[in-house]
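My questions will all concern the structure given below.
Missing here: one protein chain of the complex. Every other protein chain is in place.
Order of writing sets the labels: A, B and C. Residues in every chain begin at 1.
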């Protein structure tokens, strides 16, 4: 297990380019927030799909590190995302991950993505991460 | 239908931040290339998952615009990606899209992603795009 | 909207071969149960993947009919399922669907699949259904 502070310190060191803020982690869940800038918009005055995928991926990674500890080589094995509603260009994107399974070599979780957190989710993702087996 | 030149001009105008180069488009297919910089790396000296998802998404978008013409509000409805092998940090990522269906309101395609183009694909994606119905 | 009784009567008439029992429907959710017979087992003394996919698909269909009424030509557009744990051959499979979006032409939901309902889910699915537009 890793604490929120340990994960924030790890991400700042290993992913200095990441603009995702870790808001909560623990109990098989995580919440991360990504600001939306003009770089992330697309025609229709909405947020690009790849930004939503990025937030989903980071939310999963953070939730899994929270559950298994800092295992940097844990990598995404698959991700499925469904886009449901048009996010506002004026809100950050929030990703809320709940882990479904944390096995020895595979972790699975789902992520609800929000634009306005008081409204319905804008996208939903399910992802699997491969956990390297620690050989002794 | 849109030509490669029309799509390149459209992307430069509407997605100026995009770093994906359009190499080929037409006949229900497209090839796009994205350079890999230090911003796109992750622990393990490999390429981040979100960059691969971005290339898959752009390859689909370009192939669809090639097939239906410049319809900017065509948006990703879903994407599923499987990560298969570790990309080299030294190669750009190439995405090769083949459309499976181009319907009136939905287009579906698959994307093979390569690091070294002479070797096996590093990831595989299937995506669906929603095409706005043009009301008259 | 359709009631549980209306859906049971519809399924019995249109899908007489279906062995899924509708246990609950309403409020954007549904619970269905499928018995497990020797026909549904596979090597490893566990339940076959296709049976789990069938239960996921039916749970989505029932939840959607509950939300939009009996629209028989509502059809699956996509389904993604992750298999998480080995179901027991001695328990029926229960599928619990929660709808994420019910739009005019598309409905999306997720399904948790259980063998022993008191234990962790054995599989998780996300599906989209296409709703025919009712032209007048």
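The rule is simple: a contact is a pair of C-beta atoms (placed from the backbone, for glycine too) under 8 Å apart; a residue touches a chain by one contact, two chains touch by 3 or more.
Computed from a predicted structure; not experimentally measured.
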| item | value |
| --- | --- |
| Residue among C:26, C:50 or C:69 that touches the chain left out of view | C:50 |
| Missing-chain contacts mapped onto chain A | 77-78, 80, 105-106, 128 |
| Positions on chain C contacted by the hidden chain, ascending | 14-15, 17, 38-39, 42-44, 46, 49-50, 53-54, 57, 72-73, 75-83 |
| Touch list for chain B against the chain that is not drawn | 80, 82, 84-85, 100-101, 108, 110, 120-121, 124, 126, 128 |
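Rule of thumb we're sticking to: only the chains that are shown with their structure count from here on.
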| item | value |
| --- | --- |
| Most distant chain from chain C by Cα centroid | B |
| Between chain C and chain B, distance of the C-alpha-averaged centres to the nearest whole Å | 33 |
| Distance between the centres, which are taken as Cα means, of chain B and chain A, whole angstrom | 21 |
| Whole-Å gap separating chain A and chain C, where each centre is the average of the chain's CA atoms | 28 |
| Multi-partner residues of chain A (at least 2 other chains) | 80, 82 |
